[in-house]
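Please read the structure below before turning to the comments.
Just one protein chain is left out here, and the rest sit where they should.
All chains are identified by letter, namely A and B, in their written order; residue positions are counted from 1 within each chain.
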Amino acid sequence: MLFLEEEVNVIRIRRGPSRKKEPEHKGKQQTLSQDIPLSKELDENIKFFSSLFQQDLDVIFRSIVVGKRNATIIYIEGICDTQKLDEQVLGTLLDKSKFDESKGDFLYGIEGELPISKIKRISTYLACMEDIFIGNPVLLFDGCKEALSLGLAKFEKRSIEEPQAETAIRGPREGFTEALGLNISLVRRIIKNPALKMKTIHIGKYTKTKVVIFYIEGLIDNTLIEEIENRLNRIKIDGVLESGYIEQFIEDSPYSPFPQLLYTERPDVVSANLLEGRAAIMMDGTPFSLIAPVSFFSLFQSQEDYYERFWIGTFIRSLRFLFLGISLFLPSIYVAITTFHQEMVPSDLLISIASSREGVPFPAIIEAIMMEITFEAIREAGIRLPKQVGSAVSIVGALVIGQAAVQAGIVSAPMIIVVSITGIASFMVPRYSIGLSIRLLRFPIIILAGALGLIGIMLAFILLIIHLSELRSFGLPYLSPIATLQKHSLKDTLIRAPIWRMNGRPHLTGEFNAERQGTTLKPGTNKPRK
Amino acid sequence: MPTLSGCWDRVELQDLAIITGLAIDRVDNEKIKVTAQIFIPRSITSGETGEDPGLGSTYIREGIGNNLANAISMLQISIPRRIFWGQCKIFIFGEEVAKQGIRDGIDFLARHPGPRGTSNIYVSEGEAKKILILIPLLERYSGEALKKLSQGEAGMKTTMRDIDIALMGEGESITLPYIRPLASHDPTRKPNQTIPMIEGTAVFRKDKMIGTLNMSETRGLLWLKDDVKRSTISVKLEGEDGEITMTPTLGSIKYKPEIKKDHWIMNLKLKIEGDIVQNETHLNLMNEDIIKRITKEYEKALKKRVSLTTDKFIRGFQTDAISFGRRFHEKYPQEWKQVKNNWDEKFPEVEVKISVNAKIRRPGYIGPPAALPRDEVEE
Partner (left out) sequence: MRMLEKGKISNLQIEFMMIPTIIATGVLSIPSMAGKFARHDMWMTPLFGSLIGFLTVFIVWKLHQMFPKMTPIQYSEKILGKALGRVFSFFLVVFYIHNTGFIIRQYTDFVTANVMFETPSIVMSICIVVVSALAVYRGIEVVARSAVICSSIFICGAVCLLLLIPDVEITYMLPFLENGFLPVLKGSFIHSAWFSEFFLLAFLYPFASSQKKGLKTGMRGTFFIMLFLLYVNFFVLTILGVSCVNQFYPVYSIIRGIHVLGFFENFEVVITAFWVLGNFVKVSVFLYVGCLSLAQLFRLSDYRLIVFPISILLIFFSYWDIPNIVVLIDYMQKIQPFYFVIVQTIFPLFLLLIALVRKKRRKVG
């Protein structure tokens, strides 16, 4: 029957433009928001489901006879483990000798026979549909009000590989994948304490994405968890495709250019943050998980700072802040100095710059903005290029265009140097999200520098600081611990204190269990630190 | 967006005229002529394309006005770009202007926000303009050559701030380096392809120039200013032929003013340490006695050199350009108050007592005289 109907539909489509309304579908679609219980009659259930999945090629209905009853298995090919279904389920069920009606609860007997680790009883249409979409086959029996959902979901997923966006020299090379179950298992492998808890929420009308909030009980502020849950429950949209959607719905200040949640692909980063009293939000379908709450300085920490020894950690971290300043301010400083404060430049340098700027038709600020935009364009284009063409374009873009532009007299050589150094500096930032914010903020600062010189840059800096000071991420002030001056967390922001000195958890996230480790952990000595 | 369209202070680099030196002269006995040495940025790049390097990388422009400020605004009229003072570290006063008084010029330089307090001031022999038309062969412009000479071996440096402090201070006299173009005898080069050279010192009473010191007196002056460089001192020992020359490596001076019953004495304690660089005698310098004799001679020579200069100031010019007054003030404020207003008359009565402590650190690489057979060496 289904076959014929499908053929008929196909022919109809070929004849003319498809009509918007398909009355047959409309009539038979049930509204799925209601929790309608299954009926005892198998035929009714099958009629409902087949009308629902009328044109779906991959929804398979397999009718069998178990013992003396009729039964049907409904499953979606492709996300179900058909091998196990054939061998373990159908194999057991079709063996007529096993099932005896007389021995009490029929379903109980079935459950006892099926060698499957996860079986659930469901009793509503809604639950059946959810399970079918997850990939669990649903076993419907004639004469039973409940159905069995078999945990045989299996689908092709990416194997665990090194995260592409967050490479590290030292540290585990595992990254999350798109399968939530796998990601949870990766975290479980690291934190083996029953205090690790999860809360599950489903978001998205059409995608029904499973979202999990991770936290370590006892380390975290319970009001934070409630707040996160409330904000997630507020989200009522069609579908959630990436954690970025969630991030944009739950952040405190949506108009701010700065990210208020951190995202990461690495289980060790997630675990480290959980141990400091933060919460992690993971989602099915994307390897990127979110961490809340987050401060400006934690966006500048990379996990490698901690795996290396503290001198190196401090050095690299300080370098990072230096280059943050450079990537934000260098073009503006160049514009300000060459147009307003020329006396600052040492005379030799001034003469060289003056000579190279002879003949350039644009004023410095226009030149700067032009070159920055070009650089951004090259950078974005480089992401989209297929690998074969990528390297050629970078060579062409950087060297040839730059060189040719200088010789043609369109831009001056110092400007090219400034722009390239800025570009390199912006790659020093470990988290891509804040790197993007900084790239964006460069432009208004260049404009202000062109208007008022170094004073303009300072005004821009003040405005930036004011904005950062009022920003909060789930209640945590964005500029803590520096602006709020918590002494013990200062050890971990601009410098990286030795690991045996970091005795307290960071303020406002880990305050509830502030003692992290003892004071006698310095290697090589047995004396307790005062 | 008024800020973007206005940008009042914004000046592109191509719109700046970078001044590298300024010469101030007098014309017609009333007006001031100002000559600016302006840098040509294209000279750096066009040098590669083969323009004549003999033209130099600077050119000069003049402006004439009633006073310095007026002259400079006249100068600006003849320059299409805006005058940029930030790199100008050399100001040269012509001899005429110096004799009439530099106070007005210094006032402009101190008051105007452009010129910097750490620029060097010089007095040139004759007209100052001819210093600026010189084209040095090594440096980019003559101002740079002057600056390097000032910091170098025999040079003297006076900044505008020094003048300000000195003229305000107790002695109210200053000394400035006296320069003139170095005569070039190189037949392959043009006569103006040379550098200015510091030939001596111009001595001022208040702000008017009253005379000069020659090179050897200037060396003494450097000692008094505690600014000794590597000039050489030669001594001749009694009974020996030839001289032994020493270069100081460390030199310092300590002032000790003393007032004994209305008799004002300035004690100068000099300390010098040096190496011997040339030995014209036959003496073996590895001998300790000989070194002692030489040391004594050096002390005498240095004492003579410094007292030559102090005498010139006290008895010759009779102006306190060596800040004796300040030293007396620091130590004897009460007595100073009484003579403050007549310091000009009291100063020539000051007696100077010099004591020198010399040390010869190293007699050089070799001990005995070089290239002399053993038996001629005297011990």
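Definition applied: a residue touches a chain if its C-beta (ideal position, glycine included) is under 8 Å from a C-beta of that chain, and two chains touch if they have at least 3 such contacts.
What you see is a predicted model, and the numbers here were worked out from it, not measured in a lab.
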| item | value |
| --- | --- |
| Residue among B:161, B:208 or B:300 touching the omitted chain | B:161 |
| Listed residues B:15, B:330 or B:345, member touching the removed chain | B:330 |
| Absent chain, residues of chain A that touch it | 340-341, 343-346, 452-455, 457-459, 461-463, 465-466, 469-470, 477, 479, 482-485 |
| Interface residues of chain B (partner: the chain not displayed) | 2-3, 8-9, 86, 113, 116-118, 161, 164-165, 168-169, 326-327, 329-331, 333 |
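Here, only the chains that are shown with their structure count from here on.
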| item | value |
| --- | --- |
| Chain B - residues contacting chain A, complex | 3-4, 7, 9-14, 16, 18, 39, 41-45, 84-87, 116, 140 |
| For the chain A and chain B complex, residues of the former touching the latter | 338-340, 342-344, 347, 350-358, 360, 363-364, 447, 450-453 |
